[in-house]
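For reference, the structure discussed in these notes is given below.
Heads up, one of the protein chains got dropped from this complex, but the rest are sitting where they should.
In this document, chain identifiers A, B and C correspond to the written order of the chains, with residue numbering beginning at 1 in each.
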Amino acid sequence: MLNFRNDYSEGAHPTILEAMRQNNLTPVIGYGMDEYCAHAAAMIRERFGCPSADVHFLVGGTQTNLTMIASALRPYEAVICADTGHINVHETGAIESTGHKVLTVPKEDGKLTPADVLSVVRSHPDEHMVKPRMVYISQSTEVGTVYTRHELEALRAVCDRQNLLLYLDGARLASGMTAEDCDLIPADLHRLCDAFYIGGTKNGALFGEALVLVNDALKPDFRYMIKNRGAMLAKGWLLGMQFEGLFTGDLYFTLGRHANAMAARLRDGLIAKGYELAYPSTTNQVFAVLDKDQIFELTTEAAFEFTKNWDATHDVVRFVTSWATKAEDVDAMLALL
Amino acid sequence: MLNFRNDYSEGAHPTILEAMRQNNLTPVIGYGMDEYCAHAAAMIRERFGCPSADVHFLVGGTQTNLTMIASALRPYEAVICADTGHINVHETGAIESTGHKVLTVPKEDGKLTPADVLSVVRSHPDEHMVKPRMVYISQSTEVGTVYTRHELEALRAVCDRQNLLLYLDGARLASGMTAEDCDLIPADLHRLCDAFYIGGTKNGALFGEALVLVNDALKPDFRYMIKNRGAMLAKGWLLGMQFEGLFTGDLYFTLGRHANAMAARLRDGLIAKGYELAYPSTTNQVFAVLDKDQIFELTTEAAFEFTKNWDATHDVVRFVTSWATKAEDVDAMLALL
Amino acid sequence: MLNFRNDYSEGAHPTILEAMRQNNLTPVIGYGMDEYCAHAAAMIRERFGCPSADVHFLVGGTQTNLTMIASALRPYEAVICADTGHINVHETGAIESTGHKVLTVPKEDGKLTPADVLSVVRSHPDEHMVKPRMVYISQSTEVGTVYTRHELEALRAVCDRQNLLLYLDGARLASGMTAEDCDLIPADLHRLCDAFYIGGTKNGALFGEALVLVNDALKPDFRYMIKNRGAMLAKGWLLGMQFEGLFTGDLYFTLGRHANAMAARLRDGLIAKGYELAYPSTTNQVFAVLDKDQIFELTTEAAFEFTKNWDATHDVVRFVTSWATKAEDVDAMLALL
Partner (left out) sequence: MLNFRNDYSEGAHPTILEAMRQNNLTPVIGYGMDEYCAHAAAMIRERFGCPSADVHFLVGGTQTNLTMIASALRPYEAVICADTGHINVHETGAIESTGHKVLTVPKEDGKLTPADVLSVVRSHPDEHMVKPRMVYISQSTEVGTVYTRHELEALRAVCDRQNLLLYLDGARLASGMTAEDCDLIPADLHRLCDAFYIGGTKNGALFGEALVLVNDALKPDFRYMIKNRGAMLAKGWLLGMQFEGLFTGDLYFTLGRHANAMAARLRDGLIAKGYELAYPSTTNQVFAVLDKDQIFELTTEAAFEFTKNWDATHDVVRFVTSWATKAEDVDAMLALL
């Protein structure tokens, strides 16, 4: 069975698992107060050019988002995102369960613009409505697109003018930042975002997300928030150890580039075969328009996800590549199509 | 440095880590819908004699407690526990942050009695106060004691009469159930509790707790709750795989017995040397009354935790043994004392 | 200054205030356990034909909505409403602050259809998304329209098939149920809704909403919920006394009819003068399209609210009539236009 279901179908990059194995029986202090976490945080601060940022390691993306947002917002404050945003659709109301409204703007390409943000702010003028206070974006987005430097700078500018925090969900940051149409560099993120997270789960770790708090106002007591949400891993060093591995020799972005290359190979093959793509993704998610009967037949030989209906006879399916995808699997997939 | 700080200082039992390594690059479906989880759940239902229970795997203890309690209670309902209870003291208000009051009874030995429960229920007679609806106990308790079958049956009886749910926190279930003064068997738990969890983090897993939902009323939509609290692990099979390992060949309770044996060796040594013990623990936590100066000196050679003040010149410290503790370490510790 | 700002600009209908004055110094038991509340509840059960319903009196509409919804839903469950719904726009995230997502459908006329409901349900198929569990509607709606019997029956049918609760916000129930195009009778509500509330604040009371719980599943412990949300009025009899007044001699619907008659007089006058109306309201809210300069001038002589922009030179303003509006004020308003 060919696997293009998602980018979290395998375990960890072998070098990471090997580090865990080698240190398995050495006692380490718990809750992320260990030297692996300290070192991994230092590596991240160095790689992303933000020496004064706080770095916290959490287990998963929804957990990171809800802890971050619940920490940053007062009870009546809301977060703005594209209607495709992970926090809006795929977190089972986790953000609302922390008490905060998610304000959405319909976006075909998954990307918020300054005009979108302004429109939401202007339609919430007083205390009878929630107060927009944060903008949530994803890099890459849920439909595989990326923000460019110019676009992110423009969002930063509107956030500054409207007193909004800008938070970037980097569950697929490696793929997003290494996309061919992304001119952002890691050191741009701390300059343009109040906080962002570096996704490990979907890029070579067993699990783990590194949350980078840039804005000083977001830093105090964050470890209290982590524990308060049940998000503090007892054996926290497992997170530090994995991010140490990911930021050794730039493995993190190397894996992202590989996933993108595999997606490009698949995308090129699909186009060559005359298939239509549903979103202008340049990253590791490929959204193809396939005939419904063909989809039914393919499911016996390949794993992938249904995304949405396209027309009477076609649906959109998603093929996801990852650091573990092999070129021959892509070719085999193309051969099936 | 000798390590008696806690029972989550090492990684996983080697057989578990080896299973993870061997299956590392094989794609598996996410979110706990995989065969490892299904198999581990079946093993647990078999071992605990509850064929109709639902088993869910979560990453950590606080996360399991808050998800469980938030799922079981309506907004005005409260949970009763000993003042030593983990949910009362060491979860940074996680339960209250789900909206529920924790009602406590001062208990030197960490164990609730039916009289304690009744007293709380009777002092909350109407809608101007919270409605007690759940009893939370730990096995073993936070001070190392255990409930016997008779004690647990008595709690069950009062819960039945007062329409209370009984929930058992088994973060240290392996040690608790194999303690010499514990006459409970695994198959007692489903008979006496509405829900309980089997702790993996402190007994051989890298991380992971298996929540067993016995009462049918607690089962519906529990996966929604898990995701809603950010507690659904993307690579959920890592949890299933670990519990498969723990319940293969009764490894789980074997590891608990080992931890208890190491604690008994330490306890016996302490008593032989004339030390006083602060709590009647029979499990893997040993609470010793030490001279303050001595404590200060010991900290350069051994890791352990301060628990509380005892008198003007003495404090209570906690030594914790685990599946990974070696007899020679216990002997070395005793030699230092 | 002519007042068409809203329907809560005056105190209470004089007969109600007089009842409060006459009983002012007679001691009454608190928290709504008094005979006024009991009697008013009986009158409501009788008038609405639902002898087995529970009736609770609360102070305000947002309070009633948040208490009701927080009581009815489990943490991961969501409520569906039109994007114009009061709970979505004008409650400062009160529903989300109880932990629940509000799922919206864009509706120009403020009214949900079965197709809207189905569409939301179908796009939320599994535990990675919230679970739709309640449909929230308003009668009359926020844009002055009303549901007919046929429409409400159709919503009930889809709710039955999809296991959804149907909750009707009756902040403007008097106006809604007496609108010329509303063929519903009071006794229809308990048959078609799981719960509804009868608005007092906007129809003759100083304050107060009567929440009617029809579905038995919604009844247990509701007084706990009221207190838990800070919504239990110490001198609860003030609520009972007011609803006694409102349901004596059918004053409640008589006041609603008056408000509608005043609105119709205004609407007819506007149409006669050639003004366009922005929404097909048949109740006590009139939405007129006015020239922006004209609006600016009118604000010195009349109070009303800006609703939204219409085109480059026009805005929509809202004129609201009430039980206290006089025909001569309507005529004076028309004379100004």
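Criterion: a contact is a pair of C-beta atoms (placed from the backbone, for glycine too) under 8 Å apart; a residue touches a chain by one contact, two chains touch by 3 or more.
Values in this document were obtained by computation on a predicted structure and should not be read as measured data.
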Given C:V59, C:A78 or C:M177, the residue that touches the chain left out of view is C:V59
Among the options C:V28, C:A42 or C:V289, the absent chain makes contact with C:V28
Cross-chain touch to the chain not pictured, restricted to B:P75, B:P114 or B:G256, is B:P75
Listed in rising order, the subunit B residues that touch the chain left out are 75-76, 78, 89-93, 96-102, 127-130
Omitted-chain footprint on subunit C covers residues 1, 3, 5-6, 8-12, 14, 17, 20-21, 23-30, 59-67, 91-94, 97, 201-202, 206-207, 224, 227-235, 238, 303, 324
Those residues of subunit A that touch the unshown chain are 31, 70-71, 74-76, 98-99, 127-128, 130-131, 221, 223-228, 232
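Basically, only the chains that are shown with their structure count from here on.
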One copy, subunit A, sits on the other, subunit C, after a C-alpha rotation whose size in degrees, in steps of 5, is 180
Expressed in whole Å, how far the mean CA point of subunit B lies from that of subunit C is 49
The distance between the C-alpha centres of subunit A and subunit C, rounded to whole Å, is 42
Here the gap between subunit A and subunit B, centre to centre from mean Cα coordinates and rounded to Å, is 33
Residue ranges of subunit B touching at least 2 other chains are 224, 227-228, 232
